[in-house]
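What you see is part of a larger complex, with each chain still in position.
The letters A and B name the chains in turn, as written, and every chain counts its residues from 1.
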Amino acid sequence: MTKLSCIIRPEKLEAVKAALSKLGNCGMTVSQVVGCGSQRGWKEVYRGVETTINLLPKVKVEIVVKDDQVDQVVDAVCSAARTGEIGDGKIFIYPVANVIRIRTGEKGEGAI
Amino acid sequence: MKKLLRIGFLLPVFWLLVSNFAWAAGTPAIDTGDTSFVLVSAALVMLMTPGLAFFYGGMVRRKNVLSTIMQSFIIICIVSVQWVLFGYSLSFGPDKSHLLGALSWLGLKGVGLEPNPDYAATIPHLAYAAFQLMFAIITVALVTGSFAERMRFPAFLLFTVLWTTIIYDPLAHWVWGAGGWMRNLGVLDFAGGTVVHISSGVSGLITALVLGKRLGWGSEAMRPHDLPMTVLGASLLWFGWFGFNAGSALSANGLAASAFVVTNTSAAAAALSWIFTEWILQGKPTVLGAASGCVAGLVAITPASGYVGPLPAVIIGLFAGVICSLAVSYLKVRLGYDDALDAFGVHGIGGTWGALATGLFASKAINPAGGNGLFYGNPGQLWVQFVGVVATWLFAAVLTLVILKLVAVFTSLRATAEEETMGLDLPMHGERAYDHIL
């Protein structure tokens, strides 16, 4: 099994969710993050004290899938989350050793 | 002995005599009760604009909350200075052809510590000017609800200065200024149904149309980011509205008490009818519905508040909740304009309903200085109200269009797509509302 950790623009969350549910895939875990990369930051000023914030709001969508679904999910996320501008984000792919469904104790692919 | 008594007696009586003659001759005297009431009312109305900032601020997305709050807050500042410099004179100065006040009160020259009986015979003229200022402030602030989340700050500043000067000041003169044509015509508008709510709601609609929809409108969910903040705003609005409506009696008298009661009643009734409408049509009674409903009820009762009794207030409120709720949930979606926080849906529609309802329910039994409405045997009043409504719609719509075109000559109205996506707080003000990652 594989985990896809997708860092996307917050405003693309709905589109990504829609794309995934089109694939019949509705398991995911979402969290709020901030990040930086090539995207430029913004200047903040508080009573004359200036700071550059280059950590911009992003959303992290974590999806654990069977290995054979990775490609189609990557494609779906990419096309739903893309604007073509810098800051569209990344998908990081990790190996998953096992999954357990807490409710039933099921393990492995059946538990996803 | 008797003589002494008589002299001791004559002295104070003489003083009384003089003071009574003075009084009899109509020289206005300040009444401390009325002055206390109007000054406190002015403070209450002032608080409504920060209230509105939170009402609106809670409804926008997190990334736009500061820019939304800032609009209301800076309006307080701009209009306060404009009013002192020339706004009050334009609105309430000596009448020019029933259309505008003359500029003779620039810098509040001649607006002094004594009453001006044209407006309020028992309070200092400055107290009246302060009270009216707060109305000018909130009116512009209401407009911002329509164009939230996409207007550039410099364009907004220019728009504010022009709007309050070109639209609000004349309108206030028409309806409340000594010599204003609507006042002469007999349009009843106790606390600002036309001047405040129709004008702001209609102008909001026009601005929303000119600016266009927010990016993602219709496809992305644009949820309120903090509903308790919206409830706080609605509560401060409700609280301040007592000053708005009851204070408009300009005296702490029976009429003020009556306006107080009908204001509260209509707000309550409208909140109930809004949530029941939702409950029936959409399945749940929402907190946002209750907050919006009370505002709709307050809007609708505003023009009527000095002319109707408690039971008509229940009716006005119940209808306001239903009408505005439908306007916001169906009309907007059907017609497809992006009135972001429903300034038009609540103030434009609600204000129109209220102005007409005044023509239905007004009664001289409540206020002999007012008039009777249709249901009290005077259909003419409804017609007069209708004229007032139409004139306000047209005036506000046309001039808002003109102002926007004018502003667009100097600076671009709308934020760039990048700014809008990022949220206006950072690009416009260099700040974020909350520090979610320290």
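In this text, contacts are C-beta pairs under 8 Å (C-beta built on N, C-alpha and C of every residue); 3 or more make two chains touch, one makes a residue touch a chain.
All values derive from a computational prediction rather than experimental measurement.
Asker: For a test of your reading: one copy of every chain kind is shown, so what is the whole-complex stoichiometry in these labels?
Answerer: A x3, B x3
One rule holds in what follows: only the chains that are shown with their structure count from here on.
Asker: Which integer distance in Å separates the CA centroid of chain A from that of chain B?
Answerer: Roughly 46 Å separates the two chain centres.
Asker: Can you check the complex and tell me which residues of chain A touch chain B?
Answerer: 9, 11, 14-15, 32, 34, 42-46, 53, 55-57, 85
Asker: For a test of understanding, state which residues of chain B touch chain A in their complex under the given definition.
Answerer: Against chain A, chain B makes touches at 63, 216, 219-221, 418, 421-422, 426-427, 430-432, 436-437.
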